[in-house]
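With one protein chain removed, the remaining protein chains of the complex are shown where they sit.
This part shows subunit A:
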Amino acid sequence: MRWCLALLVCCLLAAVNALSSSGSRLLAVLEDTDQKDLYSTLWADLEARGYDVSIESPKSDQLALFKHGERAYDHLLILPPKSKGLGPSLTPKHIVDFMNKDGNILLALSGKASTSSAVSSLLLELDIHLANDRSAVVIDHFNYDTLSAAEKHDVLVLQRPGPLRTDVKAFFDGEGVLALPRVAPQTLGGESTLLAPILSAPATAYSYNPKEGVPAPEDILATGSQLNIVSSMQARNSARFTVLGSVEALEDKWFSASVKTPSGTETPTVNREFAKQLTAWAFKETGVLKVDKVEHRLATEGSELNPSIYRIKNETVYKIEVSEYVYDKWVPFELPGDDELQLEFTMLSPFHRLPLKPIGRTETSTIFSAQFVTPDQHGIFSFRVNYKRPFFTAIEEKHEVTVRHFAHDEYPRSWVITGGWVWIAGLWAVIGGFLAFVVVWLYSAPVADKLKKTQ
């Protein structure tokens, strides 16, 4: 009876905590803990989604990201500090170590005061750049809130972002407008595949330091869509680092505000919705992929499952089941837009790279399959599925198999090869001739007349 009760409690706990796919311990770093009431709706929303939120000041002595060498928290939300750094327990090195151990980070910036140099150097490690003087603000004279920033034009009013490309899933889209007060812009390095912008500024936006007057042309860091308001970095271990340019957008005030652009009408903001989408993605409630099952076999009926050896030119079937985590459950994964899940049959380099087509689905996963003929090259091959896309955690599946040559008795027989008939006929002609010779030698009588004539 007590067993049952314990089990029930465990199940309940699991149900409450199983919200994010990678744990529920969330540390919010807030320099002035008195300010936490400004974000009370955010904390309430996070706790309602199952997070175990602890709010600490970076100056606190007890604050440590690691305990006994393991992560003490699963996720980290850093609100911008006013002082120069984040303290001794949140140095850039600690934060990068936290990511290396699969911890997720959401870093909020603010254009109200200049960003601390510790945060700036942390971002530089990830190839995310801030303005040189770290105190730039994004201004747009076309998409600002006329109600709250009629003079300064520094409260941007933007639509939620659509898909980044046609083959990328839109995790942050939807109806309604966002109010983004005093955004600290970021620019992204062009070389990294790990960086992806979530929300870019409109084409007419630019950044400048509000403490200075009219910016000289050479002082303008970047303009238009080069300026990012929200950007993301997903490391190779799929740990996520999200930068939000405007911390004020998370405040209760902006969750329930109404805004009006110069040309539009007064509309309520959807900041609360967007904050949910953004924190859900940042803390791995969305965009998490999982491989449930991998099967490969010969295309013939009743063949062995996942054999370790194939022959060259075998017709082979490969199947993979993929699930996607959406907020609180695993659902069948659907490919976004014109994207493809690709199977590679590789020995050093891919011999085949084929699209895997969805052929069916289970309750929680989609079954993708491809059929192909193994190449006419023997060796150690592997079935590889290497699916890395912006905003999705990486799938890397590698299954090694041997591809052998034809065995001696698997070649076609000589009489099947028409070109060999001449040689077969020759062989039997020799055999026939030999038998005839034996008979003639055994039973031939001398031809007396002819012998006599020649003698």
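Observations on the model:
Here is the rule we use: a contact is a pair of C-beta atoms (placed from the backbone, for glycine too) under 8 Å apart; a residue touches a chain by one contact, two chains touch by 3 or more; residues count from 1.
Keep in mind that, in the parts below, contacts and distances are computed from a predicted model.
Think of the chain that is not pictured: of "DNA replication complex GINS protein SLD5", "Ribophorin II C-terminal domain-containing protein", "Ribosomal RNA-processing protein 41" or "Anaphase-promoting complex subunit 11", UniProt labels it "Ribophorin II C-terminal domain-containing protein". Although one chain is not drawn, the whole complex shows that of A:L42, A:I139, A:L199 or A:V401 it is A:I139 that touches it.
Of the options A:K59, A:R311 or A:H352, the residue whose C-beta touches the omitted chain is A:H352. From the options A:A44, A:A113, A:I359 or A:A429, the residue with contact to the unseen chain in the full assembly is A:A429.
Looking at subunit A, the residues touching the absent chain are 139, 141-142, 146-147, 150-153, 165, 167, 190-191, 193, 203-204, 206, 214-215, 217, 220, 223-226, 262, 313, 339-340, 342, 344-345, 350-355, 373, 375-376, 388-390, 417-422, 425-426, 429, 431-433, 435-436, 438-440, 442-447, 450.
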